[in-house]
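Left out: one protein chain. Kept in place: all the others.
Chain lettering (A, B and C) follows the sequence in which the chains are written, and residue indices restart at 1 in each chain.
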Amino acid sequence: MVLASAYNSADDNAWCPGCGNFGVLQALKLALAGLNLEPWQVIMVSGIGQAAKIPHYLKVNCFNGLHGRTMPAAFGAKMANHKMTVIAAGGDGDAYAEGGNHFVHAMRRNPDITYLVHDNQIYGLTKGQASPTTGLGTLTGTTPFGSVDIPESPLAVAVAMDCSFVARGFAGDIEHLSKIIAAAVKHRGFSLVDILQPCVTFNKVNTYQWYKERVYNLDEDAAYDPKDRNKAFTKALEWGDRIPTGIIYKRERPVFEDSVFKPADKSLSRQPFTPPDSLELMRKYA
Amino acid sequence: MVLASAYNSADDNAWCPGCGNFGVLQALKLALAGLNLEPWQVIMVSGIGQAAKIPHYLKVNCFNGLHGRTMPAAFGAKMANHKMTVIAAGGDGDAYAEGGNHFVHAMRRNPDITYLVHDNQIYGLTKGQASPTTGLGTLTGTTPFGSVDIPESPLAVAVAMDCSFVARGFAGDIEHLSKIIAAAVKHRGFSLVDILQPCVTFNKVNTYQWYKERVYNLDEDAAYDPKDRNKAFTKALEWGDRIPTGIIYKRERPVFEDSVFKPADKSLSRQPFTPPDSLELMRKYA
Amino acid sequence: MTKDITVGISGAAGMGMQSISFTLAKSFLRAGYNVFVWQDVMSRIRGGNNTSMIRISTSPVNSLKEDFDVLVALDLLAIKRNALKVKAGGFLIYDGEKQRAEEPKAGWISVPFEKLAAEAGGDKIMMNSVATGAVLSLLGAEVVKECEGVITELFSKKGETVISGNLRALKSGIAAVTPGVSGKFMLAPTLKINSKNKALINGSEALGLGAVSAGLKFYSGYPMSPATSIMEYVAAKAREYGIVLEQAEDEIAAINMAIGAGYGGVRAMTCTSGGGFALMIEGVSLAGMTETPVVIGISQRPGPATGFPTRTEQGDLNMVLFAGHGDFARVVLAPATAADGPLIMSRAFNLAEKYQVPVFVLSDQYYNDSSFSVDLAEVRVEPVNRGGVLAEFPGSYNYKRYDLSAGRVSPRLIPGAKDQVVYADSDEHTEEGHITESAELRVQMVDKRAGKIAEIVPDMEQPFYFGSENPETVLVSWGSSFGAVKEAADLLNASGKPAGILHFTNIWPLPEIKFKFNESAVKSFICAENNYSGQFADLLEKNTKLRFSGRILRYDGHPLTAEYIVGGLEG
Partner (left out) sequence: MTKDITVGISGAAGMGMQSISFTLAKSFLRAGYNVFVWQDVMSRIRGGNNTSMIRISTSPVNSLKEDFDVLVALDLLAIKRNALKVKAGGFLIYDGEKQRAEEPKAGWISVPFEKLAAEAGGDKIMMNSVATGAVLSLLGAEVVKECEGVITELFSKKGETVISGNLRALKSGIAAVTPGVSGKFMLAPTLKINSKNKALINGSEALGLGAVSAGLKFYSGYPMSPATSIMEYVAAKAREYGIVLEQAEDEIAAINMAIGAGYGGVRAMTCTSGGGFALMIEGVSLAGMTETPVVIGISQRPGPATGFPTRTEQGDLNMVLFAGHGDFARVVLAPATAADGPLIMSRAFNLAEKYQVPVFVLSDQYYNDSSFSVDLAEVRVEPVNRGGVLAEFPGSYNYKRYDLSAGRVSPRLIPGAKDQVVYADSDEHTEEGHITESAELRVQMVDKRAGKIAEIVPDMEQPFYFGSENPETVLVSWGSSFGAVKEAADLLNASGKPAGILHFTNIWPLPEIKFKFNESAVKSFICAENNYSGQFADLLEKNTKLRFSGRILRYDGHPLTAEYIVGGLEG
C-alpha cells in the first residue's frame, strides 16, 4: 500500500500561504496513494504558472515544460511510456489561453492522460492579469476598466469536443476533489478536471467564500446522468448562484494508444532497440 | 447600387476546376453586392491554404497573412478601421488547426467580423492530409491507416463559446449561402459561417453528392429558434444522414468595439494624429 | 560626508520592500539627489527573498554597487542571504526582537519594527515606515520633510489616520537609531535647484510613455515578465488617449494583431520577453514580407526556456537579429536609461513607418524594473515622421502596394481610401500584392525588402562616446549596460587610467563608426555585456572595424556593475 506521504517532496514550496493550490496538492497525493501507484510509476507534465509548479512539490517523474505547452509534451511522454500514468497540470492561462489550441486537440486524440487545470480565473505568477475564465467586468492589470472578453466555459468546450471525461473540482473540498481526481486517473481516456482554485493574492472576487456559497456536489445527485451529452452541456454552463462540482460528462471510447499499441506491448521506451537496416529500406527504390 | 461584378478581380485563379471554392466566391460577391458595399469599404483578411486565396479573386482590401493567423490580423485591422466591413476567410486547417486558439478567443472578444471557413475536411494546398474536421477512419497522406482523432464540430464549439452568430453553408447552394453570408455580415458581432466546400481533388468522401444527399435548409424551419443555446448545441452536433445548413445560433450582445469607441468616433486610422506630449506624461513621475 | 550610498531593503515577497525603496528614492530625488533602484526578486508572489537595491548619489547614477552600505532586513532569511553583502563599516538594520538566530555582529542595529509600528499606528504594516525612518536617520535625516511629503501622497487615498500613523512610524524609526550611529552616512548636500525637474520612473513606464507619446493607437500583448508592466502602463492610459489595448490569447496572436493594425494604418506595438518573442518570429517574417510597420518590444530575461524569469540578461540579441526566415530589413534599438525611453520609442515608430519594417526595442529586466532619476530637461523625442503614409490615392482601383517604380519603400495607403483597394500579401507577390510565381519578380522583391537596409544605415546614429580624449581602454557596451560601463570608465579615469565608453543604443543596422577619440592611444577595446557569449561583440566584430581584446560578460542573472567590470579588467 502506498501512503500519501510517499509523494512528499523536499522542494521548497513557493505558493502563497492559504493558496488553493495546497488543496489541489493534497487531493492529488491522496488520489495517487488511493490508486496504489508508486511515485516512479507516475509522470507529471506541467507548463508555467503558479499551478504548474505542482510537480515539484510531489515526488513523481516530472517534465516541467513551457507555458501553455503541457498537452503536447504530455502526449509525447505518454506515447513513449504508455504503460505509465501520465498526469498533466497547469493554470487557467496555461491551459486555456497559451495552451488553448492544444487543449482542444488533446481531446480529439483522447490519450489516457488526466489534465488538472487549477482554475483561479486569473494569472497568478505574472501578478494578476485577466485569464480566459476571468469574469466580465473584472479589474485586472491589463483590464483596468474591466474585462470585456466573454469568459470561456472550459467544461462546455470539453463537452462540445466530446471529451471522454469532464469534471469540476473545488480546491476547498479536498475529499471530493481527491475522489474526482482518482476517478479521472482511473478513467481510460483523456480526462479534464477543471479545479476552482482560490488565488488569495490576486483574485479578490472568486474567493473561498464565494465558491463555498455556490458549489454543490453533483456526484451526489443520483438522477444526474453524466453520459447524456446534451444534459452535460447544460450542466457545464451552470455558473452563478449554483456551480456544480463532480463528474459532468463521461464517455467510453478507444484511446489513442489503442491505434498503435497491442495490449501486450511494452512502453516504447522499454522495448528493445532494433531499427530496420537502411540498405533494406533503400532497396525498395532500386 | 453595387453589382456583383464590381467585385471581379483580374488575378489568375489557382483553384482546381470544379472546386467548391468557386461557389463560395460567387456567394460572397452576391452577398456583398446585395449589401451595397463598395469594394473599398471592405477588408478581407485570410490565412494560407487554397481557401485563403479567396481575397485575391475579389476586388477588396486584403491582408493575406500567415497560415492560421487570420483572426488576430483581422482583429487588428478591424480595430484600426472599425467603420469598415471586415471579413475573414480560410480553410478548416487554417481556422481549426493552426488557428484553433485564435478561433476560440475571437469568439470571446466578439468583434464585428464575419469569418468564412471553407471546410473541405482536408488540407488542400498541401495535397491531402487530415484536418480537424476529417472524418474518423479517413485515409490521407498522414493517416495512411485511417485517421483516429475525433473530428471537431466547429459549430458545437462555437455554441459552447457563446459565439454571437453561428451558421453553416454549403458551397453547392450558392443562393442559400449568399443569404447566410449576408446575414452574417449584417449581424453585429462575431459571425462564424462554416461552409461545406467539396474538394474535388483530395476529398473523395465528402463530395458534392455526399453533401447534397444530406444537407437541408434549417432557415426554412419556422419552428427552429436559433436563440435557444441548448437546442443550438444539439443542432450543431447533427451530422450524418442529415446535416443542417443555415443559422444555427444567434445572440445579441455588445461587440468589442463598443468598449472602446463612441458611436460618433471615426476609425482610428482616420482620426487626427495628435499624441500627448512626453514631457507632460513624464511630469506625473516628478 | 557621503556622496554615494547604497541601501538594500530585503525581505519576503509581499513584505513591502518596493514601497520602502520607492519612498526613500523619491524623498532623496526631491531633495535633489540622483537615485537608482533595482529589484532583485524571486519568481514567487509571497515568501522567498527579494531585495530592493537603492543607490543615492550626488552625481548622476544609473547602476548598482555589488554590496550595501546599509541593509534593512525585514526577516530572518533576508539576514541569512544578505548579511555578508554589507560592507565593512556598514549597517544592518533588523528587528532584534523578532529575527534572532545568530549573534548580532558589529554594525547590526536592532530596530523593533513591529513593536514601534504598533505603538505608532496600531498597525503592523506600518513597520515599513519605521524601517524607512531608520534608514533616513543613518543618512542624516536631512530629507525628513520630503519623506513626509512622499508618505502623505502615497497614502492620500487611505485617509488621515493611515497618513498620520505612518508619519509617526517614520519618526519613531528615525528615533530608534542611537545618536552615535545616526548620521553616520550623512549625505553631502545638493543644490536643490533641479529637484522639481526630476522624475522617478522605471524603464517600463518610460517605454510605455514613449510609445503613447509617439502616437501608439493599438497595443496587443500577452503578459510576460519583465514586459508586462509596459502593457499595464499602456492599459492604464488607453482610455484617456484613445488606444485600443487587448490582452491576446498568446504571443502569436499578439504580433499578428499588431501587424493587422499596422496594415490598417495605425501605429501598433507588442511587447514580450525572449520566450514569448520566440513565438512571434513567424510574425516578424510576415511584417518583413508584407512591409508592414510594427514595433516589437523585447524585455530580455535570462534564458533558455523559462530560465531565470525575474532576473536580468542581455541574451536575446542574436535571436532578434536573425528572427524570421528569409532576408529582409529590420531595425534594432536599445535604450540606455529611462530618460532615453521616449527618444528610442519615437525613433522606433518613425523608422517603422518610414521604412515599413519591423523595429525592435530591446530592454531587459534591469532596465524595465529599475527606477531611474530622470532630469526632465533631458527628455527628448524625435519629431513624428509617418513616412508619407497616404489616406487617399488618386484614380480608381489603380493603387499598387508594392510599386517598384517608387524605390524600395512604396507609398503606403491606408485601407478605406475611396475607390482604391490595398492588397498586402505574405506570399511572394506582384506590385499589386497578388501571389506571383515569377522568378524575376521574386528577385526584385527580395532586393526591395532586403535592400532597404542600405537606406536605413545613414539614418542610424553614432554610438555615444564619453571619457578621455586619449583613452587607453575603450569599453564598448549597448542598451541598459550604459550606467555600469560609464561608471567603470569614470573609475578608471579617476584612478589615472585614461578610459572611455563607446555606447550603442542604435544596434542594427550599424552605421560606419567614427571615433571621437584618439584611436592610436587605445591599447584595448573591451566589450562589456550582460550575457554568456558576447553577442554584441560578435556583431560588431563582424560588421565594423572594432576588434576586442577582451569581453567582460556576466550571466548570473545580475546586472553589470562598475565594480564587476573593473574587477574583470584587472582579473
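We take it that a residue touches a chain if its C-beta (ideal position, glycine included) is under 8 Å from a C-beta of that chain, and two chains touch if they have at least 3 such contacts.
These numbers come from a predicted model, not from an experiment.
Across the complete structure, the visible chains that the omitted chain touches are A, B, C.
Which of B:P17, B:G240 or B:P263 touches the hidden chain is settled by the complete complex: it is B:P17. Of the listed residues C:M289, C:V474, C:L546 or C:L560, the one in contact with the hidden chain in the full complex is C:M289. Counting over the whole complex, subunit B has residues 14-17, 48, 50, 66-68, 97-98, 100, 123-127, 129-130, 132, 141-145, 149, 201-202 touching the chain that is not drawn. Remark: the residues of subunit C touching the chain excluded from display are 42-43, 48, 252, 273-279, 281-282, 284-286, 288-290, 300, 302-309, 311, 313, 315-316, 318-319, 321-328, 426-428, 435, 437, 439-440, 442-443, 446, 449-450, 531-533, 538, 541-542, 555-558.
The set of subunit A residues touching the chain not shown comprises 11, 14, 38-41, 43, 45, 48, 53, 55-56, 59-66, 69, 71-81, 83-84, 101-102, 104-105, 109, 256, 260, 267-271, 273, 275-279, 281-286.
Assume only the chains that are shown with their structure count from here on.
Chain geometry summary: the mean Cα position of subunit B and that of subunit C are 41 Å apart. With each centre defined as the average position of its C-alpha atoms, the distance from subunit A to subunit B rounds to 31 Å. The multi-chain contact residues of subunit B, meaning those touching 2 or more other chains, are 101, 104-105, 109, 256. In subunit C, the residues touching two or more other chains are 238, 249-250.
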